[in-house]
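Of the protein chains in this complex, all but one are displayed in their positions.
Residue numbering begins at 1 within each chain, and the chains themselves are lettered A and B in the order written.
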Amino acid sequence: MSDVQLYLLEVDKHKAEASKIASQSASRLETKQLKLIDLVTSLEPYINNRDDASLRAKSVAYLAEVLSHIAHKVLSLQERRLLVDFILGRLEGDHEGLGASARALISLEALGNWDTDTAQKVMRTFIDYTSPLRQFKLQTERYAVAQLIDLLLAKYRTVIRQLHDDDHEFLPAFISYFEGEKDPRNLMIIFSMLQVPMAEWDVRAHAQDLFESVFNYFPITFKPPPDDPYGISAQDLKDRLRDCIAANSDFAPYAFPQLLDKLDSTSINTKRDVLQAIQECVVGYEVQTINLYSVTLWDALKFEILNVQEEDLAQEALRALSLIAAKFAQTSEGPLNAFLRPIIKECNEHLEDAPTKQSEAASRILHAISITAPIIADTVIQGAFPLLFKMYHGTESITKRRGLLEAANQVIGAYSKLDKVEFGMNVEALAAFSETAVAAMVRALVAAPKHEVSFRLSALTGLAQLISVQKALPSSQIELAVTTVTDIIIHEHIEGHGNIRPQAIKTLVDMAHAVPQVLQERAIPAFMVELPDVPDDLSRSEHVLEAFAQLATEKQLFHTTILRLKGKLEAARRQDAPATYQRSLLLALLYGFTFGEPIPARADCYRPYAIPLVDEFVRCHLARRDPAMCEIVGRICNSILRPQGVHFQSGVYHKDLSWMSQETATQTSVENLRSITPYLLFYYAALRVEVVEAEDIVALLQKTSAAALDAGVGTNGHGMTLRLLSLLVNKFVNPKTMQVTLEAAKLDVDALLTKDCSVNAIGVGCAIVKGLLLQGKSAALTTKYLQALLDQLTAGNREVAMRFTTLLAPDDVLTKENHCLISNLYKQKVFTQAVPFITNSVRNPDAQKKSNYLVALSGILRWLPYSIMEPSLPILLPPLLQTLDLDTSADQEVKASGLTIFESMLMHDPSVVAEHTASLVTRLLNCTTAEAGNHANVRAKALQCLALIPRQLKREAVVPYRRQVVKRLLACLDDAKRIVRAEAVKCRTAWLALDEGTDDAD
Amino acid sequence: MPSLSLLAAAHPSCNARTWLSTPHPHLPIIATACSDKTVRIYSLQNFQQQSTISGGHKRSIRSCAWKPNSRGESVLATGSFDASAGIWRRWEEGSGRAGRPEMDYTNGLAGGDGDEGDDEDEWRFAVILDGHDSEIKSLSFSPIAPLLATCSRDKSVWIWEELEDDNFETVAVLQEHEGDVKCVAWHPSEQMLASGSYDDNIRMWKEDVDDWACCALLTGHEGTVWWVEFEDTNNIYALGSSETLNDEQRAYVDTRLKTGPRLMSCSDDMTIRVWRRVPKDKPEQQPNQLKAPSIWKNRAFEEEWVEDTRLPRAHEQPVFAVSWSRKTGKVVSAGSDGKIVVYEERWKSGADALATIGDGQIDRSAGLTEWVVVAETVNAHDVFEINHVVWAPRADRGKRVDEEEVVVSTGDDGEVKVWVVDT
């Protein structure tokens, strides 16, 4: 039996089997066991079978499949020609197996390029004999043909184009060939292949047909089936269609009218597609074409902006306008002005009754076109500003002036953005108005009533923008602007409404970056005058100080700023200014060092700034050491020292050792140590591990822990001591020698956590465990100690429960930047060891113990990333619900964190919560009442959670609670605290919005 | 000032606004119209909920009314914002005893699944009366004829005649009002209907030949008229038996008997006014003659009603309801300000009897009595508005005397509260 017979037997039932046969025939052709001529003749009876169409189709399929398996060079050129002729020949008479024929041809082409005639013949045959393609019902058949023709257009561009040039009837035939195609997959190909004639052929004669053939599909409303194997999205089709529409300027006469017509559609999506298509056309079409339509387009587009329905539509329209502008900007001025004239004219009209919805729109338009090119910005300014400022001076109404100023700012803003990209741009047009503008703005700031906030803010913005445009202002103007803003910062002390200092400061800082020199000369002296050695009005000086410090963020002003600050601080010290003032000055310095100077250069600051501060501090008597200042000094040193290299650091370290060891020496009192602990904390945080000497650490550990142990509960600075402990353990104790070192430092952690376990002992224990945890090196030790802590819980030790929160609490000292060892898994570690233990024990009947477990649990969970808890939510949920029942005021924190977790649960895993809806709703409602001793933040948080329930859970599940909740919430609307009431309103709205599903059509 | 003391609050309360409660003609139960589209039946003996009527209306039930003299089977009419009125029936065996309170607060919200009681608690939706274009605000059965009146935001009053059970026929659609018709009330002994409206007016309607028409227009209120109610035919005896009266008073009683039951109305203008009919046989005495609209062909048909007096001003907000006790002639009122006030009509002491009263032009004889506030309570429904008050016979164990009455108040808080007046 011949291969073809076998194939025909199998093809319906076993595709795989069939194609195997085909590939065998292919290889037999290669090995010459089978002659092509024999294969073709063996096909004869089937491929020409009069009565059985499907038989014919299948036999072509066979041929196609054989060819698809054939390797190069197996078939001679003649053989391939012969096959092509054979296939085309039968297509003329018989359409059966169209798809297969196409596939066969594609394979043949792959075996060897076609000459001109063949390519043209293939094209012609399909167009002439199988048109229209839509008569073939099978998508796959049409798909094959589309691929073939796509191939022809792609690889035989000129050849095919020849067809068009020789025969003006070809294109119409070609166009109508694809008419009525519906399948998205085929359309993707057709849209892309059509771009070849559209872009490369002279199609003027047939532009309309060609255009219509694609525009028929506009707008694309296709929704891909949920299980679409080809994953073709509506967007893909839209994009290709848009490319077609924009492919050829000759489409313009048909495209623009129809697009603008569709712009009146009521469907937002259609409008959006239209606007995007227009943008594409503007980019794609010739300048002179756009020129013909620019004004028409403006008249249509402006509507979307002046009467905004959907903000994003307005933006698309604006984008289209700026694209047009940009198009003209590159070429001659004629079209540009033709386009701009009506725009500017109309915008001016709208500006006359500023501030209105439409005047705002007008200024947006001016901005959108100005931003496209300097030349346009100039034209806009020349066209709009004279009238604008005329109106500005013509009116007394501040509201109107504000509206006009905002409009002006839009244009100036465009300028300053341009100035960043267009280097050395010519700014004459703007400069011409700078004086008027600055005068108006300065006047607004100086003379306008202080409660006219928005007006004065616009003035600030304006000044900042003007100054940011290089060479726009003469120095006199710049100085005027700078001094005006500085005066506001220094002399205006309005609280509440009318206070524009924050924006003024921001403006001044912007100016500092643009014109540092002027600030150097004008602003800084002015500030210094306002900074007394001993302030009479503290809060005022603080205001000034805050502003002043921010100037340090400008490189060129950094040194001056901190130098002046230092001087001020010394003066303040000499004259014994109030501590708070000294502290502010220190903070100002800290600010400078933190945000001002680039890291490497900081080294030079250590000697002149850090050292004197420390000396000063050490010098002053124990009683007069202010822990707060001590901390700031520590932070300053830290910020300077931390980035420095080992060499620099060890230099510093060894100098300091002397005085420090005195301060921390065993004979001196713990008070002494406590007084400098804050400094030590940040100082040691800054040091690199290799710099420090082991025995120093041991001594310090011992001293610190001693201090921690004898402290009274809640002693000030106790926390600092504990933090220092954690830091030392984590950073400077080598994991390998951990136990040894701890012993050397007389730290018997076991004893602390088991025998002694006084409040302080637990504190020290936790501090050490924390150090270990973050280090993540000594697993066994950590596990042991952690377990000891857990056992203390079982022993009903309240303090332990409360201490648990410290284990994971973030500490800005224990960071990689501070050269600490931070394991990535320490949170996971605590979670996996502690949480199962607690969740099991929490079933404990003893109320006191129960609450201890809950406190500890939330102490841990509070700091965990949600992702860690997520897998265990089902276990965590019951105890968490119980935390909401705790009602001593001491447990408010616990409740709060419990609620926070429920909040994330409702956000991310509502399904987990679903089964507990009833109890959760009840508990949340209970948490909202102040009577039950819930603090405001708990009440508020509870309401936030409650508000999530109707949004996140299934309607049916929630509806039954609606009326009850809505009624209970009435009480919360009258809560004593505003923030709680606000949450109550939101929450109640959410529940009211819940449709009870008992509605009738009105 | 004696106050009202809270006897009980019906349980469970509704989770949404309740509009009105009305006592059963002979059983110790009340029906409460709720905005959750249900009617709740509470016992006046133990104040527990007995049963729920639901599933018939698509929107709030604004009002409900019991059909009088229907022994053996209770018949309740419901008027709803869905513009339809419903007629419900239930055999009386099951009534009287305490129903199981339905604790589940989801009760009734689904609209359909509220009424899965056992058989004797079974309410049957007998018939629905369609016709009004918009919300039905109030409805009322005539005590003497098989007539039901309904009124609506569509400015019309409809009168339905029940030919035989559940077969209602529209006998009149009265449309003179120029605004929502808020309330309707039947005259106790005549086929006459009073209606109060959003147009600030009250109208009286009766059958002229065989055609219902407006027979009197009562103007004066300066705000929506929220409620109207006739006094009982023999309320006059509340003033005391004839032998104790002096001649003047006896003369007054006679005129009162001639004029027949008065009408009381309360309004958004915060006043409560008493209106009386001017008897025909005294043509000489016609103060503030009403200008008769031309449509009134039949002079004998027209009636003249005048403002008789006003009750002392006790409310600081609109007054939504007044109820006129059939037993004692006392009046109770309530409204937006959350107050419940009880008034009593008394003979004036000789002195003031001679003085004339300020309100309106009133002939001397009217001046013989005066209304005084005898009891009052504030914040009766916490801070919520009170939509309705009504007198009802007392039926709990604490009952002190025969015919003792309680006040039943219905509020925005979904509460139905029962009060006793201390005396």
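Here is the rule we use: contacts are C-beta pairs under 8 Å (C-beta built on N, C-alpha and C of every residue); 3 or more make two chains touch, one makes a residue touch a chain.
Just so it is clear, contacts and distances are computed from a predicted model.
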From "SAC3/GANP/THP3 conserved domain-containing protein", "Pyruvate dehydrogenase E1 component subunit beta", "MIP18 family-like domain-containing protein" or "Ubiquinone biosynthesis monooxygenase COQ6, mitochondrial", the hidden chain's UniProt protein name: "MIP18 family-like domain-containing protein"
Which of A:274, A:305, A:343 or A:457 contacts the chain that the document leaves out: A:457
Which of A:255, A:588 or A:834 contacts the chain that the document leaves out: A:588
Sole residue of A:393, A:420 or A:986 that reaches the chain not shown, by the stated touch rule: A:986
Residue among A:438, A:632 or A:821 touching the omitted chain: A:632
Missing-partner contacts on chain A, residue numbers: 266, 307-309, 311, 353, 355-358, 360, 399, 402, 452-454, 457, 495-498, 542, 546, 549-550, 584, 587-588, 590-591, 594, 628, 631-632, 635, 713-714, 716, 718-720, 722-723, 726, 759, 763, 767, 799, 802-803, 805-806, 809-812, 930, 935-937, 970-971, 973-974, 976-979, 981-982, 985-986, 988-989, 992-993, 999-1002
For chain B, residues in touch with the removed chain: 17, 35, 59-60, 62, 81, 134-135, 137, 153, 180, 182, 198, 224, 268, 316-317, 336-339, 378-379, 382-385, 412-413
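Heads up, the rule we're going with is that only the chains that are shown with their structure count from here on.
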Between chain B and chain A, distance of the C-alpha-averaged centres to the nearest whole Å: 65
Chain A-facing residues of chain B, complex: 15-16, 36-37, 58-59, 82, 105-106, 109-111, 414
Touching residues (chain side chain A, partner chain B) in the complex: 959-964, 966-967, 996, 998-1000
